[in-house]
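Only one protein chain is missing; all other protein chains are in place.
Up next, chain A:
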Amino acid sequence: MGGSGSRLSKELLAEYQDLTFLTKQEILLQFAFLCPHSPPCWHQSTDPPWRWHCDLLPQVCGPHPANPFKERICRVFSTSPTRDSLSFEDFLDLLSVFSDTATPDIKSHYAFRIFDFDDDGTLNREDLSRLVNCLTGEGEDTRLSVSEMKQLVDNILEESDIDRDGTINLSEFQHVISRSPDFASSFKIVL
């Protein structure tokens, strides 16, 4: 896999495996894929200072925008101050949440954060409209009409807003998600 400088130490690997839902093979696979053979990725055995810009990561983002939520995903998982780049640990976090064995609880928590476009802790009407626009496609002719959008957002709020305050908070979101058995299988990225 390369020189000794570009290898994960055993303790670090074990720690990553204990704290995420990924297996050792998957972590090593991602490490081998992301970190080039030379120059070495790790300076010491502590966290690498290397970060990757969101556009360059495969499987989620990549140069082809297959996923309409890629900016939101990168923003949510990024721990950098400017929230536009991911470190290796952020990337492991991302893959762990999207993995097969992650609990529905943690998946729904992160899904809520991804859909919360203005980061205010609730999904209000603007968030829902932006979400529907992301789902239906980017072009002008692919969007829903204004009346359809309003009707759809009204229906969504009618179905999920239990306390009738006009927004969907985390608990209400998780309650809606728990009723759908498809969520866990669609909120998955296969390595």
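We adopt the following convention: a residue touches a chain if its C-beta (ideal position, glycine included) is under 8 Å from a C-beta of that chain, and two chains touch if they have at least 3 such contacts; residues count from 1.
By definition in this document, contacts and distances are computed from a predicted model.
For the omitted chain of this complex, the UniProt record lists the protein as "Transmembrane channel-like protein", which is one of "Transmembrane channel-like protein", "Ethylene receptor", "Monocarboxylate transporter 12" or "Vacuolar protein sorting-associated protein 33A". Of the residues in chain A, those that touch the hidden partner chain are 15-16, 18-21, 23-25, 33-34, 36, 46-47, 49-53, 56, 59, 62, 64-69, 77-83, 85, 89-90, 92-93, 96, 98, 103, 105-106, 109-113, 115-116, 118-122, 124-125, 128, 131-132, 135-137, 142, 144, 148, 151-152, 154-157, 159-160, 162-166, 169-171, 173, 176-183, 185-190.
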